[in-house]
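In this view, the complex is presented without one of its protein chains, the others remaining in place.
Per-chain residue numbering starts at 1, and chain names A and B are given in the order in which the chains are listed.
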Amino acid sequence: MAITTDTPTDERASATDEGQTPRKQRRSAANVWFGVIAWVVGIAFFFPVFWMVLTSFKTEADAYTPTPKLFFQPTLEQYEGVFSSGLGPYIANSVAATVLSTIFVLLLGVPAAFALSLRPVKKTSDVLFFFISTKMLPVVAAIVPIYVVVNQIGMLDNIWTLIILYTGMNLPIAVWMMRSFFLEVPGELLEQASIDGAPLWRTLREIVLPIISPGIFATALICVIFAWNEFFFAVNLTAANAGTVPVFLVGFITSEGLYWAQLSAAATIAALPVVLAGWVAQNKLVQGLSFGAVK
Amino acid sequence: MIDRAEGWRRRAPLLPALVFTIIVTQIPFILTLFYSLQSWNLVRPGSQEFVWFANYVDVFTDSQFRQVAINTVVMTLGSVLIAVVLGLLLALLLNRQFVGRGVVRTLLITPFLITPVAAALLWRTVLLDPTLGLVNFVLSPFGASGTEWISQFPLASVMAALVWQWTPFMMLLLLAGLQSQPSDQLEAARVDGASAWSVFRELTLPHLRRFIELGVVLGTIYLVNTFDTVYMMTQGGPGVASANLPFYIYQRAFLGFDIGQSAAMGVVVVIITLIAASFALRLLFRSFSGEEELT
Partner (left out) sequence: MAEVVFDEASRIYTPGAKPAVDRLSLTVADGDLVVLVGPSGSGKSTALRMLAGLEPIDAGSVRINGRDVVDVQPKDRDIAMVFQNYALYPSKTVAENMAFPLKMRGMEKEERGRRVRQAAEMLGLTEYLDRKPKALSGGQRQRVAMGRAIVREPQVFLMDEPLSNLDAKMRVQTRAQIAEMQNRLAVSTVYVTHDQVEAMTMGDKVAVLADGKLQQYATPPELYDRPANAFVAGFIGSPAMNLLELPRSSSGVTLGGIEIPLTREVTDAAGSRDKLTVGIRPEDWVLESTDADAASVVKAVVDVVEELGSESYLYAHLAEDTATTIVVRGPGRVKVRFGDPIAVRPTAEALHVFDVESGERLD
């Protein structure tokens, strides 16, 4: 640093003298302003969501007003409408695809991440490179043959098709994330375990997994978000039988036309599980999404 | 040293994930390559024949395809960069102490969690509707009422929705980056008499660099595959004004049933993406495995 230490002290002293307001108070005043700005921006970002939820409790008549209505007689009629139009099976499909694919990702991904971190195999970085590069390949380029193959083996509109594809979609990212969590396990612990005579699987289960379980949880959460929200495979490969909630949303609109209130109710239901999960686990979410680069 | 048996023992946990990923993600690409050399339209059964590079010739002489490719670049990079800049500003804001910081953060991350299909619907109707939408209502004092956002500015409308969804992600990542900056560094700089701006430029930004890189890479991976938002908001229209490659290929394959053509486009997309990705991957690798090379 080129600046000497005594200059700022002088400046600070004179600033305090002339500026009347003591430094501390001034700083907290600035913070209040930043706080106000942050609140305004936060509310602005959230407002569309808020409005969606609000609209979902309106009658269609209340939803279509030239001056948007903030106060109205709330009704559950839209939610009833959505459920009576057969949302149930779609939710079941979404839950099945999300939960099962996430379980498969963990079953395949935890051992792989372990092999790529704590007991590195040869060519580790090549394998990692391969995994991440599959994420770089756009799925659109694969959809045609996937459609053709799935069609030929009679798996169109079958939930297992989505489960397998979602597993493939999330596995590479999950391996990357979990590897970075594994790398945080101190090597001494594994050495201690090997001196203690613990076999590999016990070391993993009793010592490593408890340490990295927050990381695994974060990874699972991210897989859940991406699987639940996935649309491209779902819309192209499923229909009435295996359709997921996003597919329902689309079908719902095309069959019913655009009724805002009802549509808001459907969108709220579609978004709710992931939003709640994300709210509850926001810290973990960051940790996972940054490949563990931050705590 | 690691003998052969030990080598396999170490590799074993990796193999299931590796094999699965190869099957699910690589075989479709090989098939894509194969189909791209054929003339094959699903609506004309038995039309399958080998035509070598005819499909590619068509792709490159297709002016719509070029337009769509440009749209894809603009949509992807534009959204990512805007989201990173906004995300950085928000992260700096949230990195300060103020009342209700946790709540504001929760509000801010919500758009990222909303199912993209639902988000797109929300934008298309409640927000951007020319007569009843909130945006025009808010802007009406400025004389902007009646703007047909979706048909007049289709690409910008889609990007607005994408930015709205991805800014929270960037904000979370960069906030975590800011909070991982060692406070003694900042204190040392303060003692050295650095101004807030030079602290930001000389310490904070370099520290954030790898988080910014990570955000750009991850954002690009996901946004280049954007399908749901385009599908729900504009259907690529008017014309192909807001179509991106995923949507265009989808149209060719599932509305035009032209397997050969869409496969050829897929291959072109893969090649373009690979070029871009190898650049992005290098960034990613430099940030995350440079320190602990394992081979």
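Brief remarks follow.
We adopt the following convention: contacts are C-beta pairs under 8 Å (C-beta built on N, C-alpha and C of every residue); 3 or more make two chains touch, one makes a residue touch a chain.
These numbers were taken from a predicted model, which means no experiment stands behind them.
Remark: the residues of subunit A touching the chain excluded from display are 186, 188-189, 191-199, 202, 206-207, 210-211.
Going forward, only the chains that are shown with their structure count from here on.
Each chain gets a centre from the mean of its Cα atoms; for subunit A and subunit B, those two points are 14 Å apart. Residue ranges of subunit B in contact with subunit A, taken from their complex: 7, 10-14, 16-18, 20-21, 24-29, 31-32, 34-35, 90, 93-94, 96-101, 103-119, 121-123, 125-127, 131-132, 134, 137, 164, 167-169, 172-173, 175-177, 179-180, 189, 191-194, 210-211, 214, 218, 221, 224-225, 227-228, 231-232, 245-246, 249-250, 253-254, 259, 262-263, 265-267, 269-270, 273-274, 277, 280-281, 284-285, 287-289, 292-295. Within the complex, the subunit A residues that touch subunit B are 1, 3-5, 7-8, 11, 31-32, 34-35, 37-39, 41-43, 45-49, 51-52, 55, 64-68, 108-109, 111-112, 114-116, 119-149, 164-165, 167-168, 171-172, 175, 180, 183, 225, 228-229, 231-232, 235-236, 245-246, 249-250, 253, 258, 260, 263-264, 266-268, 270-271, 274-275, 277-279, 282, 285-287, 289-291, 293-295.
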